[in-house]
Every structure is written in structure tokens, then in C-alpha cells.
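Quick one: structure below, then a few questions.
With one protein chain withheld, the remaining protein chains of the complex are depicted in position.
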Amino acid sequence: MIIKILTTGGTIDKIYFDRKNEFQVGAPLIGEVLNEANVTLDYEVIQLLRKDSLDMTDADRHLIYETILSDPGRHFVVTHGTDTMLVTATVLKKIFDKVIVLTGAMQPAKFRQTDAVFNIAAAITAVQLLSPGVYIAMNGRIFDPSKTRKNIEQNRFEPIE
Amino acid sequence: MIIKILTTGGTIDKIYFDRKNEFQVGAPLIGEVLNEANVTLDYEVIQLLRKDSLDMTDADRHLIYETILSDPGRHFVVTHGTDTMLVTATVLKKIFDKVIVLTGAMQPAKFRQTDAVFNIAAAITAVQLLSPGVYIAMNGRIFDPSKTRKNIEQNRFEPIE
Amino acid sequence: MIIKILTTGGTIDKIYFDRKNEFQVGAPLIGEVLNEANVTLDYEVIQLLRKDSLDMTDADRHLIYETILSDPGRHFVVTHGTDTMLVTATVLKKIFDKVIVLTGAMQPAKFRQTDAVFNIAAAITAVQLLSPGVYIAMNGRIFDPSKTRKNIEQNRFEPIE
Partner (left out) sequence: MIIKILTTGGTIDKIYFDRKNEFQVGAPLIGEVLNEANVTLDYEVIQLLRKDSLDMTDADRHLIYETILSDPGRHFVVTHGTDTMLVTATVLKKIFDKVIVLTGAMQPAKFRQTDAVFNIAAAITAVQLLSPGVYIAMNGRIFDPSKTRKNIEQNRFEPIE
């Protein structure tokens, strides 16, 4: 099994550019996370976009969709900003024969305290064990995107009752 | 679903006691890891042992076995030293109706660079998705303990071919 | 000796607010840094401002000046954004009988990789050893602000030749 990892940006990859005095989405950090954990899986990181998910367009989502659809692989992890992760998940729902797990982070991977490593590990594990479909790995749980919302107040994903 | 987390010690919980000038297995750190990741699962941490796994006795393994067997729960994560993780897994194999995932770390959770967070996340995710049985979550993969070995040279778990 | 620590904001205290999808200057982190280092000095942290130094006004600088001038203490560390640290240092130059060391960071203290801890330690050490005057502690060195510039390209402070 080879896992294809599509990176699209989001908080998980935010770094600080002192020269510009601002935070921006940087190069994907998931490779470093997997190295540090001594992961021995076969995987490939494909840097697709570098955007805050609030800035993502329909064209961006179509690009993610087409990339997965045309790839011969069966197992996909997509790192994504949390604000519109559910929107992208809905677009990807049309793909029925691949396992697709989206994840992201509330605190950047570069931070000393972050949920990024945990979430990446959850997504990498889930994509190996689940049957085809689209899922979200956040807050230690695996969510069905059609029954999930981001609770902005509590800053977490939760099931829609 | 409630996940019962049994901690037994091992490298994952090693801390440094300067007063004694030595490293020892400290209090379990998995609660901190789950908090930092904003995990919203129901879980309970049960501190069972605080041992290097090379020091584990048959009585220790029997204690782990009995604790799981007599617990009404169905989903168990066991944090454990890596050196004899496979031995303990073999003992637990007799329990056929619960999902049991063992994990540990090659570098202590207290280190700046560690596989502990990743491995804990992998175990927590796997225990929710797998059918009853005993599994090992290490190096980004889920292993069947009866077909796995620890490669001491490479410092990793790998399938027996 | 008691060291008065005035915090004014800057990159050193930047944190990420996922709810607002942005980084902002948060509460001062220097207390945490000093605790982690088991510092046994007498010190007091006075949170004066919480600003990017590019947003600092003359009134802000006057507040810093007045606070130090009217304080009975003799030793002051000021945490400050790097972009206008030299401007504030020039204002403080009028105080001739106190030791004042300004410091900041190019990467936030919350980051896993940061210059914040090093710079704070340098400032805390320098303020104990220097004679009255205004100094900048950055990049491992102690600078005279009147002979220093921030090299934006190289992202560091350096002496004016």
C-alpha cells in the first residue's frame, strides 16, 4: 500500500516570516512529522496548494478532486485548513472507490504545543483501516463529513446530533 | 464508546531526575498528549505499572491480562516498553472479544523530538476502527503481533516475512 | 537586586487564534520562560503594551519612558518588537542612571524553534552585569543602539560599521 498525501495549506503549515512581519502558509511540514515518527510506510507527498482554506475557490476544490480521481492510488490523506474542510469533503464525496481522509490543525505544526502531529497520525492510521469513502480525522475521532460541523466557539469538530 | 488506556511504563514515560542523576519511568504522560491534541473522546487512564519492559515479570503481564479481562470495556490502548511488547501481546491474545492496541515509543514523550505523540494517536485511532483482537501500533503501521519483530539494529518494528 | 521586566508585545508574544484565523500578540510569555529555566532572581513582570512594534506610537514610547523613569528600580528588561526597537531605545537614552536592556525575537516564543528563550536569557544576564545605559540583546550579542541597525534582508541586528 502506498499512501498519497495531498497538501493544500491551512493552519497546519503556517510559519512566521519575520521579514514580512506576518504568518503565511509555508511548505508542507507533514514529511518532517512522518520522519520524526520513524514511519516506515510507503507514502508520497504531493504539494497541491498553499492556501488558507477560507481562500479556497471552486477551482481549487476541483483540482483536489481531479488529482485524486486521476491518480491510480487508493489511499489519500489531504491536509487542509479547518474552516472549509467540510466543503471540500462534500466535493470529494463523489469519489466512491478510494479511501480519503482529511485532516488539519488548530495550532500550527511548528508550535511547541500543537494538535498537528496527533491529527496527522490519526489520518495516516485511519486511511489504512477504513473502507472507501471520505472521512475527517480531528480531535482524536473519525468523522463522517455529512454529519459533522466545526464548532467555532469551542474550536473543535463535533457530530451533528 | 469509552477507551480504557492502561499505562505500564516504558521509554514513552521516561523522565530525568537530576537529583538522582538518572532517568526513570515517571507518571504516565498520555493524558497530557491527549489534552494538547484537544481530543474529545471519552477515555480513562489507568496507571497499572511503571516499569521498563525488560523488567516486566509474568505476574505483571498477568495483571495486565486480568485487568482487561475483568473490565466491562471493549476498547483498550496499552502503553508499554518496546523491548517486550510482543511478549505481552502474546499473553493478551487469549482475550478474543475486545480490541486491544499496544503502543510505545523509541524516544520519550518529554523529548522535543519524539515518536510518542504520533504513536499514541495511531493507537487511539486504530482502537476505534479495528475489530476485536490484539494489535501493535508503531512506525505508522498497525501490526499483527504474531507476525512482527522488533528490529534492534534499525530500532523499529517490522513484519516477519 | 530586583529586575523589572516591561513587556510591550512584538513577535516574541505572538500566538495563534484559530477562531479568528489569525496571529496576534498574546499575553507575555516571559514568565513561563523564566519558570522553565528555574530562575531564582527577584523579578517583576509589568505588562505595559501588547503591540506589534510597527504600530507603536510616540505616546506608547512615552509611556515606556515614564514607567521606567518613575520606577524606583535600577534594572529593566524591555521585551519589544524588533522593527522599531531602535526607535524606542533612542527615546530611553535620556534615562542615564538605570540599566535598560531591550530584547525581542524573530520567531515567537511559542514556536518549537525560536530565538526567544536565548534572547530573554541574554537580556536577563546583561542587565545584571552592565553599567547604566540602554542596550539591545539580540543574536547573542549586546549592542549599543546608537551604532546598530536591523538588517531586514538577513533578519538580524548588526553593528553599523
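Going by the order they are written in, the chains are A, B and C; count residues from 1 in each one.
Convention: a contact is a pair of C-beta atoms (placed from the backbone, for glycine too) under 8 Å apart; a residue touches a chain by one contact, two chains touch by 3 or more.
Remember, predicted model here, so these are calculated numbers, not experimental data.
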Which shown chains does the hidden chain touch? B, C
Check each of C:Ile64, C:Leu102 or C:Val117 against the chain that is not shown and name the one that touches it. C:Val117
Footprint of the hidden chain on chain B, which residues? 11, 14, 16, 18-19, 21-23, 52, 54, 82-83, 106-108, 110-113, 152-153, 155
Touching the missing chain, which residues of chain C? 33-34, 36-41, 106, 113-115, 117-122, 124-126, 128-130, 137, 139-142, 155-156, 158
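The working rule: only the chains that are shown with their structure count from here on.
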Moving only to chains each one touches, count the minimum steps from chain B until you reach chain C. 2
Which chain has the mean of its C-alpha atoms lying nearest to the mean of all protein C-alpha atoms shown? A
Rounded to a whole Å, what is the gap between the Cα centroids of chain B and chain C? 44
Where the centres are mean C-alpha positions, what is the separation of chain A from chain B, in Å? 26
Nearest whole angstrom, what separates the Cα centre of chain A from the Cα centre of chain C? 37
Where in chain B do residues touch at least two different other chains? none
